[in-house]
Every structure is written in structure tokens, then in C-alpha cells.
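The other protein chains are all here in position, but one chain of the complex has been omitted.
Order as written gives the chain letters A, B, C and D; numbering starts at 1 within each chain.
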Amino acid sequence: MIRDFGLLEVLSILQGMWTTLALSAVAFIGGGVFGTLVALARTSAWKWLRALAGAYIDFFQGTPMLMQLFLVYYGLPVFGYHVSAWTAVAIGLTLHASAFLGEIWRGGIQAVPKGQSEAASALGLRYVSRMRDVVLPQAVKLSFAPTIGFLVQLIKGTSLAAIIGFVELSRSAQIAASTTYKPLIAYGLAAACYFAICFPLSRLSARYERRFATNT
Amino acid sequence: MASAQIHAHVADTHKANEEPIITITGLQKYYGAFHALKNINLEVAKGGRIVICGPSGSGKSTMIRCVNRIEEFEAGSIVVDGISLGESLKNVNAVRAEVGMVFQQFNLFPHLTVLENCMLAPIRVRKVPRKDAEAIAMTYLERVRIPDQANKYPAQLSGGQQQRVAIARALCMTPKVMLFDEPTSALDPEMVKEVLDTMVSLAQEGMTMLCVTHEMGFARSVADQLIFMDGGEIIEKAPPEEFFSAPKSERTRNFLGQILNH
Amino acid sequence: MASAQIHAHVADTHKANEEPIITITGLQKYYGAFHALKNINLEVAKGGRIVICGPSGSGKSTMIRCVNRIEEFEAGSIVVDGISLGESLKNVNAVRAEVGMVFQQFNLFPHLTVLENCMLAPIRVRKVPRKDAEAIAMTYLERVRIPDQANKYPAQLSGGQQQRVAIARALCMTPKVMLFDEPTSALDPEMVKEVLDTMVSLAQEGMTMLCVTHEMGFARSVADQLIFMDGGEIIEKAPPEEFFSAPKSERTRNFLGQILNH
Amino acid sequence: MTYQFDFGVLLPYWPQFLHACLLTLWLAATAVVCGFVIGIATVLARRSGMAVLRVVALSYIEVIRNTPFLVQVFFIFFGLPTIGISFTPWTAAFIALSLNCGAFSAEIIRGGVDSIPRGQFEAGAALGLTPLQVFRYIILKPALRIIYPALSGQFILALLTTSIVSSISAEELTSTAQLIDSDLFRSFEIYIVATFLYFALSMIFSFIFKGIDRAFFSYPIK
Partner (left out) sequence: QSVQEIKDRKVLKAGVQVAQVPWGYTDESGKLTGFDVEFVRLIAKELGVDVEFVPVTPANRIATLLTGQVDMLAAVMGIFPDRQKVVLFSRPYCNNDNVFIGRADLKASGWDDLNGARVGVPRGTPQDKAVTTANPAGATIQRFDDDASTVQALISGQVDLIGAAFTQLGNIEKVAGPGKFEQKFVLSRVFNGVAVRPQSREFADHLNGVIGKLIESGELSALYKQWIGKDMVAELPTTGEGDAPLPVEIPN
């Protein structure tokens, strides 16, 4: 019954890799949309909105993602909202990622020279156009490297979705380890998969960082 | 000096209209506790060409930035072309659309091409169709003599070219007044002239201009009024001949001595 | 012009010593494929005061940066005070300790006070005891007339003050040669004079100076040789009277026309 | 609502929670300090003249940054014994976390060093300082000032990462919470309390970091 580490284990770990990618995509897209709002709130002219966004960021950056997912998935039903695992993970990861991305993009927005939004104002552009046409495109470029850096963290972090039953990369390695008692091979393979996904992203991020270091 | 013969010509275009296009009354501005502008009063006639100089920190930038409300102010009023800069957001935008501004640091949008830089505001603010905006932009790029750079990005241009694009970009909104904040002081010496020439030709066409600059050659040949500011106040205001030959204030004299004497 | 009467005096101190303190022979410098310096030859006598000018990108900075090896070079030799800049790291440090450098952007260390800025190199390079280093630093801060700013941080000073600290900092290593790379071009106009005055007084005391600048008033009154560079070459080298009144090269004439004419 | 909250039952466990918090804090703090030193050494190695050092430093950074912490912990605790090196759980956790912090802080510190204007390096060299002196006396402090927010963020992440070392039987806040959970089965109450304890710890951390910031990086800039 305990068996050798075979093709089946390899396949199930690769299968887990797809789930990891899907979870990361959900988290990144959800986090991106809400993160933009968080970043705008964090740089807004209203003090209370900035404070609110600041508290939101502090909370989600200050508690382990494990706890956040746990509280969303097992907590919502307690208050009468029964959600599917995908909905729960989408909510949990979106909240988590939006706090981090919001903070990263706030940095990007504030790194755009003040002269840019002044010049836009001087041309008569209003807030929406100023942000959409002038500030955000530059902010996104400036924060591209840290954004990708966070994406790498996020991909590794989705392993925590195992707690709500997702059989993703880490969990599939864990299962393979339990049925073969070869944890080093199982986790080693998982590590190789993570590395295969994350390394190119890290390189990309580093390249952009360098490009900006030389451009500015 | 090449601009000497221009002078007479510029002066001619001017005298015709005398109703003020900018009226600043009792303007007060604070940065926190720091009193940056102290009771500024100024009238600028249509077609007027004002050059403002003064030591660093004297409030020159602050004053012209108040004119199009990039800077808020605490007291006083500024009326531009009949529109008062009250609290209403609508008025602010109305004024900004009438007033062009050129910055020391160019402030071109680096992610847009030269052409797109010029088209952005007409499209977003004036709702001009894309095609027309492009035509307008090309007209003004020709006007500043760089139509061939239209599809480059700002980073690919020299400082002097960038500043001329910035001027063209402001002109695309067909402003009634142009504000310049030290437009040549971030430029390498050999590019100063091309930008000044562009400004001289704008003046020749009767554009109302408020210009912070220490280019005294330009001031002498183009300005109809020179203003010297210090400590947030207008210390001296006079036509160029008088300003240079017989400054009333001691501080003006010292300042002129410093910037002309090396 | 305040420095007019200085001129004669500066000239006097000079003639005494004629052995060259800097000898540049056949200097070649590439940035990748770009040929930045093309066969530069130059001798600077002890107490010599060289002013270098030329259009942007002509290699002025590159050349003086080669003198203290902040920039590596591909061919040729530079001998400073008898020390040849060979491959040895030891020679590089020996030369750097003899040659002071002042940059356009001041490059003061923002996390150290003015005094600490001046004490750092004597303590770490010359191993001077703290106490003595402080005394040396104060001497030179008095020399540039800002001893009262000793405990401030660079950000709390004006540009002109910062640049004078930068000069004092370099002097604390008691260099035999001072290099200046556009020391006044990042300054507001009213601060240019205080820095130039400091440099003039250095010259009066017989300091050997290589100075990249476009301040032609300063060049005229202080330099004993003017150099015009373009495209990585020395195009013209002449004493000031000759340089301004009868430049041999067409390019020099054009350049002078541009920077003197506005 | 199918679930009745009862935080009262947790009250008798407060000494365990407190103890766990202190352990977590201690593990995070020591690993962070050690990681920071490793980070600086790695940055110097990456800038060094020796190609071997540069390659080693780079590989270290890339491997650590692109694999999950759990795998790193497992490797050190379960993997190294196969070649005869074994550590107690706590030591293994400390080593893993320090190495992890080291790689991340190295990248951050490098970013900070790169952001220092070239003129600062040149001015240092022009005064005759050696490269190491330039780094130590001129670059380090301003670079730290620039990256300080990123660095303290990274260290708070390290604090949260300690939750993972429970899997190799190192006792800290998460494992204590799980242990209490297996006594009480009051998962929500326990996880809510644990979440807020983590939050409190990270707020304490960032408070301390702000203090350090004020004390060491308070020189004025424009």
C-alpha cells in the first residue's frame, strides 16, 4: 500500500501545479482590481480615506495569510454565508493581495514626480484623467518590479489554500509524501516546480528594476 | 544680441488693448506657518509680457502657480479673463483651460510620445475628436519647429527640444495666458537660445505672458514690465529701461549686481 | 567686475615654478564602442589654472575624471606629481589623496554633518586622530567662510554653502591639485558668486586647478590657459586674451557665440 | 448560526499564549538580526571582484527566494541528517529563517545600494577611501534609510513566517494554538485570538522599527 515514488506521484504533483497557477491567477486579478482602489484611497486627498486604507493594509500585512484564509472559509458559514471553496479562496486571497498590491502601488504613485500631476492639472485634466492617463501608467511601470516580486510571494503563499481543502502544489507533494514516505523527493519535486514558475518571474522583475535604475 | 530689433515690434502689438486679463488682489499664501506670499497685487493687461525675478525662495513660483490654482491660497482673489477663482471646482478647471503653463523641469509625460503629449488635454478636456487633436498638435509642433520629432518619446529628445514640446503642449489648449517658471534654467547653455527664441516669437504674436526667469537679456528685449520679488512681496515693478538703469530699491540693486556681475 | 584687480596678482604667483605637476600623454578612453577621449595630451605646470569648456558630451568631465582615476582609461598615461597611474591600486589611492575633486552635484554625504564630511577622509585615509582632524576641518571651513554651519547637515544648507563645504572637504586632504567639474552650474544664480570667489582665492594662493566651467568671466580673470574640447578632442588651447579675442578654430568661435550671446 | 462563540474557555490558557508569543518574538528577532548580517555579507559578495563569490551569492539568493519556506525547513531538518548533520527543531528553524531573511534582505539592501547616486561612490573614491570604506562609511547608512520601509516589511513577514516552523515541531504561536485546539476544539476562538496576537506582535515590531528609524536615520534630507 505504501508504494514507491512513481509516475502517479509526479503526475499528481504536476496537477497540483495547475491548481497553484489557477489560485495565483485568481488572487492576482482580484488583488489587482481591489489593490488599485486601495492604492487610490491611500493617496487620496481625504485624510479619513487614507487612514481607512492604511488600517486595512496594516491588518492584512500584519496577520498570517493562513489565519486570513481560515477565518474567511470557516468564518463566513458561521455567520450564515455558505460559500464554495473557490469563492472563499477568491475572497481571502483577494483581500490579502489587495492590501499588499495597494501598498506597492501607493509607493509607485508617490514615486511619480509631483510635477507630472501638476502638469496634468495645469492642462486642465481632472482627477480621473490625471490618474488614468498620466499617473497610473507611470506608477505601474515604476512598481513593476516589486509587483512581480509580490507575485512570486503570492504563488508560494497559495500553498496555504490547502487548509481549506485545495490540493495544490504543496498539498499534492504532502499527499505524495504520505503515501510513499519519501518526503524529500516529494517536497524536492515541489520545490523544483515552484522554482520553475518563480525563477523566470524573479528574473523579469530584476531586469525591470535594473532598467529603471539606469533610466532614472 | 539677436532679439534687439524684435523689441520695437513686440512693443507695437501690445499697446492696442488695455483691459486687464489677470487681476490679482490682496493675495496671501501660507505654507503651514510660513507666510509665502504677502499681499500681492498685480494687473496684467491683455498682451502684457511680465518678467519676474528675485532670489531663490522669494515666492516667484508660488505666485504664478496660484494664477492657475496649482497652488491653493488663503486670502485675496485672482480673476483671469473675467473668471474669478472662487471655491468652485468648475471655475478652477475653466481657468486652467485658459492658462498654459511651462515648468522648469519640462514635466513632459514620459510614457507618451511627443504627439500624444500634445493631444492628451484637447481630447480629455476639450473633447476634441482624435483626428482634429492630432492636426492641432502638429500645427503647434511646427510652430516650435520640431514636427519631425512627433513620434519620439520625451527621453529621446534634448532638453531644449523637450522644453519646446512643453510649450507646444500648452499652446494646444489655445490658452489666453502663458505662465513660464524658469523655463531655461534646467537647460544646457547651448540650448537656452532655442527656447528663448520660441518664447520671443510667442510674445511677438501678442500672447500674454508671465515669466519667471533670470535671463536678463530676454527680459530687457521682450518684457514690458519687470517685477522683482523678495520675501514673498513685490518689491519693484517697472518697465525694463527703468528697472535696469534706475532701480528704486536697494535690494533690487543688490540682486541685479549679483546676477549680472560674473 | 570684482575679480579684475585679482588677476594681476594671480598671474604673479604663478610664473615661479614651471615643472609640470600633471602630464597627460596619448590618453584614449572608450565607453564600450564609443570613443570618448581621442588622444589627449596636456601638461599642467605647478600652480597652473586651466579652464576647460566645450559643448555637452564633448568629454570634459571624462577627461578630468581620468586624472584621479575615477574613470578608467584604455591607453596613454597620466602622471600626477611624479606618480604614474599604472595598474597598481596603491598608486591610484596615492594619487587620489593628492588630488581633490569638486563635483557639479556637490556630492556631500547627507548622513554626516558638515564637520563630519570634512573629517571622514583625514581620519580614514590619513589616519589622523579625531581631534586633529576636527581642527583641520575647522581651519578649512573658516577658509571657505562657513565655520558656523559646521554642525548642520548638508540638506540644511543652500547650494552655494554646500559647494563651499565640498571645496573645504577636498582641501582637508591638503591636495596638490584641485579638479572642478562645473562647480557652479547646479547653483541658483545668486549663489554662483560666493563659490567663484572661493575658487578665486584658492587660485591666488597658488593652488593648481583644472576647472570645467562655462563661467567665462571667471575664466577670463583667473585662468592662465583655456581649453576648448569637442568630440573627445582638445580643439583649442590658449591663454584667455587670445582665446576670447582670436580663437583659431571655427568651432570654438561658434561655441563662444552661443554661450556669450543671450 | 450553527456555532456558539465562547472565548471564556481560552482564559485559562493565557500563560501558554504569552509564552508562545515570546518564543515567536524571540525566534523572529534573532533570525532577523542574523539574516540582516547575512544579507549585508551577500551584497558585498555580489559586488566583490571574485567571480566564485558572486555566483555563490547569486545562487543562494535565487534558490531561497524562489522556493517555499516550508521546503527549506524540511530540507534542513529532514534532509541534512541523511548526510550526518542534524539540528534540534529550534536550531533548524532558526537557521532556516535566518537564511530566508538573509536572501530577501540581500535583495532589498542591494536595491538600496543601487539607488544611492553614483556621485556618492565617486566622491568617496575621490577622497582616497577604499571601496570597503566607501560602503561602510558613505553608502550603508543612506542606503538603509531608503530601504528601511521595505526591510521592516520584510522582517514583519519573517515574523509571520515563523508560523510555518511548527511543522518541524518547533514550538511557537501557531503550534501552541493548534495544541490548545486539540484540547478544546474551539478553532474559531483560538484562531481569532492567534490572529490578533500575530497582529499585535507585528504592530510591536513596526513600532520598534519606527523607533530605530527615528534614532538612526533622522538626518535631514531635502
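Quick note on the criterion: a contact is a pair of C-beta atoms (placed from the backbone, for glycine too) under 8 Å apart; a residue touches a chain by one contact, two chains touch by 3 or more.
Everything quoted here is computed from the prediction, not taken from an experiment.
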- Touch rule applied to chain A and the missing chain gives residues 1-3, 6, 8, 11-12, 70, 74, 77-78, 82, 162-165, 167, 174-175, 177-183
- Note on the structure: Where chain D meets the left-out chain, the residues are 2-3, 77-79, 81-82, 86, 89, 166-169, 171, 175, 178-179, 181-185, 187-188
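To be clear about the criterion, only the chains that are shown with their structure count from here on.
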- In whole angstrom, the CA-centroid distance of chain C from chain D equals 46
- Task: Express in whole angstrom the distance between the two chain centres, defined as the mean CA positions of chain A and chain D.
- Result: 19
- Task: For chain D, write out the residues touching at least two other chains, lowest number first.
- Result: none
- Which chain B residues qualify as touching chain C in the complex? 1-2, 55-56, 188-190, 192-193, 196, 214-215, 217-218, 255, 258-259, 261-262
- Parts of chain B lying in touch with chain A, wherever the complex brings them together: 68, 70, 93, 96-97, 99-101, 103, 105, 107-111, 120-121, 124-125, 155, 166, 169-170, 173
- chain A contacts chain D in the complex at 58-59, 61-68, 70-71, 74-75, 77-80, 152, 156, 159, 170, 183-184, 187-188, 190-191, 194-195, 198-199, 202, 209, 213
